[in-house]
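Below you will find the structure I want to go over with you.
Here the complex is missing a single protein chain, while all its other protein chains stay put.
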Amino acid sequence: MFSNPLIYFVVIPVVMLLGIYLSRSMAQIRSVAVAGSILLTALSVWLIVDYLGLRAAGDMAPMLYRGDWMWFSALNIKLSVGVDGISLAMLLLSSIILLTGSFASWKINPLPKEFFLWLILLSIGVFGFFISIDLFTMFMFYEVALIPMYLLIGIWGTGRKEYSAMKLTLMLMGGSAFLMLSIIGIYYHSGPDVNGAAHTFDLLQIAANDAIPHNWQYFLFPMAFVGFGVLGAMFPFHTWSPDGHACAPTAVSMLHAGVLMKLGGYGCFRVAIYLMPFAAQELAWIFLILTGISVVYGAFSACVQTDLKYINAYSSVSHCGLVLFAILMLNTTAMTGAIMQMLSHGLMTALFFALIGMIYGRTHTRDIRQMGGLMKIMPYLAVCYVIAGMASLGLPGLSGFVAEMTIFVGSFENTNTLNRVFTIIACCSIVITAVYILRVVGKLLFGPVQDEHHLQLTDATWWERTSTATLIICVAAIGCFPNFFANLIRFTFSPDIFAVLK
Amino acid sequence: MTPINPTIPLLILALPLTMFLVLGLLGPKMSHKAAGWLGVCGMGTVLILSYFTAFTYFFSGNEAFTDGVNRLQYIVFNQDWLQFYDKLVIRIGFLLDPISAMMLVVIPTISFCVHLYSMGYMEGERGFQRYYAFLQLFSFSMLGLVVATNIFQMYIFWELVGASSFLLIGFYYQRHSAVSASKKAFIVTRFADLGFLIGILVLSYYTGTFNFTELTSAVTANGSYAISETTAFGAFSSFGGATFMGCSLFSWALVLIFMGGMGKSAMMPLHIWLPDAMEGPTPVSALIHAATMVVAGVYLVARLFPLFLLDDFSALTFVTVIGAITAFYAAVVACTQVDIKRVLAFSTISQIAFMMVALGVARPDIHHGMGYMASMFHLFTHAMFKALLFLGAGALIHAVHSNDYTAMGGLRKYMPITHITFLIGCLAIAGIPPFSGFFSKDEILTAAYENSFFWGAWMSMVAALTAFYMFRLYYMIFWWNEPDYSAHHHKPHDAPWVMTAPLVFLAAVSCVAGFIPFGHLVTWNGAPYTIHLDWSVAIPSVIIAVCAIALATFMYKKENPLPDRVAKATGKLWTAAYNRFYWDEIYLFITHKIIFNCICRPIAWFDRHIIDGTMDGFAWVAQRLSIAIRPLQSGNVQYYVWVYISGALLLGVVTAFFMI
Partner (left out) sequence: MEIKLLYYLIPSLIMFCCGVYGFLTRKNMIAILISLELMLNSIDINFVVFNRYLYPDGHEGMFFSLFAIAIAAAETALAIAIIINLYRATKNIDVRDTNKLKG
């Protein structure tokens, strides 16, 4: 079992949990967290290199590094792992955000040990989710990732934290309920497994059997899509996002917006669309309208917010809406764009939330009306904020641009009128995004200094610099060398693997 | 043999980018002088390399560049950047053809002048290194834009140019006016870019390519740039006559792409950002908002000119109409402004509109598509003399510390070099021979008259207005009574050599540029021809210009009540022109009153109260429900038993009923 490299994405965090549990000082906690996440990052980079090598050598299996271990034979539940380029990209994203998140919570207070324990438990859920290809295991890890959120926000949050934590958890749990139903439905129509069992939870097996009756697909597809869509902040199930993000501590916002929301998009294509191609084609238009609304709706809402975190939460609604929107376009280019947008949004929004946390830690306010001229006071953070803003509004050379362009070009390939109209509506978001980003940049960073007390504030410390610089380098890397990532992703979206693309 | 060593074009792009990174990251650790000279030297190297490239292209006679008669397009390198699907790939490359080679001369020249000039102008400013870093970023983006091999590369650099313009306009970031001007510039051009983007999507969807070579020229055996109208065009035919709202989709695509150009080139109604963009440092205005970036729209239309030709001229007519209206509007507004940089800004808008009109009226069957050549010629000469005027204005502002003409007057005595060079600029823009503006403008007018008398007459009128407002400005600055300069700690004087040298250089270029045989270098299909001055157009236009100058002299030579009387006599019209015909107010109304208050706020309210309210409502209902049923669990054992027994009896009765 331990010869499979993927298992270490769960093993390393478990060892980290133990290490943090045994730590006696802040320094030890930090070093365990940082060392562990560096190890995870290195592992995912190594896997990507190795994966590309295997692909170049002609390995055409949909998933590589497969491993199957029976877990509960009565229901044919297995712990099966396997990754493709998309999962690898997501694993890389998660480990980078865990790393930068650890740096961003360098001085977390109170209860640092407990904070890191929950944070790493959350990341176990995330990593586990991305490596599993067994629906049940996937669902289990999904829940593991959701529950720590409640405590992380409820204990270490700010503002109306109990309310937000409860709202977030309940809404996501509501989504999980739909998901659970859908997974059970899929299981009972999955068709036989290779080992002789009557039903299977194995994703690849279900997709290969393609045995879910069409009338059941009509019923199960919307449930799965909504179940994951709630996490992906799909209109009208997005309202946990502004409150949740606003109250969460920095690292949690980063991890949540950066990675956890990606679970939604990932699940949507890996479960809903992959397993139910018929319903995906028939029902895509409903969700296309909802996500299309998400895109502009989130952007318009962000234009009038005054709380920095609310602005970014709504901007996330808009950007994640674009992810789901592109997935529903059901063609290779748009879906590739969706994954790139997931990567891009993950890094960029993590950067945003890290910066907002750092600014808030200094000024003790997130209200843009009470701040101004921060460029003069803390140039490093301000410059990073501008870069994050530019990435968000799609400046070429940073990640947002390539993702959005791939999505738009891909979406435009669909010739039917509805898709075209919504593509153009979604394109409008590039203008609205510019409006709200520049509004914040203009009010917060530029202009005269609003509050004299702010003049005493200091610029970023070394750990804050490390955290933000790492994210900026990643954002720029995607923006400058998009073809590398596009090729990594595109393999999966071939008609041979995704029946819906035929 | 390779016609040109690919390292050289690569360096032209890589050097400014490296400089940007170096100055941006290490700048704060450098002294002002070191950073400045580093920037100047970097741009100097780029200047030499681009001159070399352009001259190689034009004059080497290599068979890659010319087939002996016609000039060809040559792609130096073309690297895949992002692949969408098999055919549709964004590449980053380097295209050499007449117009890109011409731009390779224009951009580094102006950029170098501005780099040098800024050493004096920006001396001691906070953020000096940042300023140079941004200048390098801009130069990189602009060069990348003009050498683009495909429309998406152009779009990429188009956006980068917009961003660096944003950064430079907002250079004095602590001033409210600069911040809002930079925001305005970015958002207005972004809006235009939305059109550009959709245009690209439509065009690339139907043609399946981004590449200019494939889009604009029929693929002939030798890859010739020469186009004949009879060739079957892949680009056009692939649309298969698809229509949308009565117009062909092809026209829509072109108009949408042109919309991008309208934004960058400040055509009506997207012109409102350019006058405000003068909030940036003056050398920046000279570089970006007069000479290079704002002509990107013209360059875009020129680049896609063969496509525009295919469209039964409907898109070109659109270009002409927009250009003509803008030219007139901007010229009228320029006659009333008091801020010298604003006068120059409106003059820029007007002159760019000239170029647009020239492209719009160009027809391949009339004089070898002379309008195209005229447009590019004017682009070239305008870049030189407008940069000259802006840099001159910068020298004046530097001397008197104000943009307002009332703070100036009688400066010819104090600043002779500035005076002479500024005068040369004015003469050039007014179209007085032998200065460069005369030649290029004359070509444009000829092309307009060839197209129709109406456009010719219209543009002649605008040309007259141009001469009038430029000399109005000139007299007010240099001839009017001098204000009390003793308030300053010194009398105004000519700037240091780093600032005057560019002025003198540009003035010299403006004097001689008209004699460049442009027809041999830049034509729409690469086929050279010799320009002949059409005296029947040239002589009247010179007379008109001289009359306009005479009128300006009469009205403004000395400070006198006549202009005020004219202003009073024209009344509302004057006020309207002074307020730029209230375009800004209209935009403010739309953005603030309609978009912010009628869309954004209701949506935000809807989200918080309806959507979120519904979610909270679910929670509320669940809570109410549990409160409602809580009393059932009273804790009274006897009550429970009552309920139990009643239930049991009821069940018994029901069962008995059904059994019997």
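Here the chain labels run A and B in written order, and each chain numbers its own residues starting at 1.
As a convention for this text, a residue touches a chain if its C-beta (ideal position, glycine included) is under 8 Å from a C-beta of that chain, and two chains touch if they have at least 3 such contacts.
Please read these numbers as outputs of a predicted model, since none were measured by experiment.
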Request  = Could you run through the displayed chains and say which ones the absent chain touches?
outcome  = B
Remark   = The one of B:V338, B:A457, B:L562 or B:I645 in touch with the missing chain is B:I645
Query = Residues of chain B in contact with the chain that isn't shown?
reply = 630, 632-638, 641-642, 645
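As a working rule, only the chains that are shown with their structure count from here on.
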Request  = Round to the nearest whole Å and give the separation of the Cα centres of chain A and chain B.
outcome  = 37
Query = Where on chain A is chain B touching in the complex?
reply = 167, 170-171, 235-236, 238-240, 243, 297, 300-301, 303-305, 332-333, 373, 375-376, 390, 393-397, 401-402, 405-406, 408-410, 412-413, 423-424, 427-428, 430-431, 434-435, 438-439, 442, 445-448, 482-483, 486-487
Complex contacts: residues of chain B adjacent to chain A = 80-85, 88, 90, 152, 156-157, 159-160, 163, 170, 173-176, 179-180, 182-183, 186-187, 190-191, 193-194, 197-198, 201-202, 204-205, 596, 599-601, 603-604, 607, 611-612, 614-616, 619
